[in-house]
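Can you read through this structure? Questions will come right after.
One protein chain is absent from this view; the other protein chains keep their places.
Our next item is chain A:
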Amino acid sequence: MSTETLRIVWIYPDLLSTYGDRGNMLILARRARQRGFPIEVLEVRSDQALPTTADIYLIGGGEDGPQALGAQRLLADGGLHRAVAQGSVVFGVCAGYQLLGTSFFAKGTQYRGLELLDLSSDRGETRAVGELAGDIDARLGVPPLTGFENHGGRTRLGPEVSPLARVTAGIGNDGATEGAWRGKLLGTYSHGPALARNPALADLLLRWATGAQQLPPLDDTWADRLRAERRAAVAAAARP
């Protein structure tokens, strides 16, 4: 951590908060607080300068117009690039994941991304809507991903990033891989409050941010039940 306090910034909730994206901020804050970390949570709107000294940055999902606008403002601001250079954690969801790459499509036009992750996105022929599941990269030590996706993009990964997961249900990047990560940057198509269904992923971000090798376990009874129920629902839907 850069200071005694764990600082979490939610980037541009006025633009990129389509469906429950606030959840990721609330979940990280709660899990940090339960481990006794003093925390500070900041919502930074698109007409404000981005602080460069936070530990975790969150970028949510959004419609095409706000996504393009968000990317433009982040490029002009430059704060996120400085923060990443200093070792901050970034978690991008859906539109927020796409704009971390080199380019993305919105409103039929190609836009320049932040070039923080080696990936590019364009339009798929169909919209990917539904449950998303996959086995997460073993190096991350996190149980399988479960989520809901709703996007029209297809994402190609370059050699400098690793897929977050191998898809077992849904589309993700292209039907085979889902999401991407490099260093302390991680993105996923599992939209909205992705961390609600994946508390271990929340803890991974907290470990990256704090440098802690391990965190004390928390009571995740309800999240575990939710995960089991979703896993069963996906399995039932896959049966002929």
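We take it that contacts are C-beta pairs under 8 Å (C-beta built on N, C-alpha and C of every residue); 3 or more make two chains touch, one makes a residue touch a chain; residues count from 1.
One rule holds for everything that comes next: contacts and distances are computed from a predicted model.
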* Asked: Which one, "Binding-protein-dependent transport system inner membrane protein", "Ger(X)C family spore germination protein", "Sigma-70 family RNA polymerase sigma factor" or "Lipid II isoglutaminyl synthase (glutamine-hydrolyzing) subunit MurT", is the UniProt name for the chain you do not see?
  -> "Lipid II isoglutaminyl synthase (glutamine-hydrolyzing) subunit MurT"
* Structure fact -> Answer key for A:Asp14, A:Glu115 or A:Asp174 versus the chain not shown reads A:Asp14
* Give the residue, chosen from A:Gly130, A:Pro143 or A:Gly158, that touches the chain omitted from the document. => A:Gly130
* Which residues does chain A use to touch the chain missing from this display? -> 13-15, 17-23, 26-27, 30, 45-47, 63, 65-66, 69, 129-130, 148, 150, 191-193, 196-197, 222-223, 225-226, 229
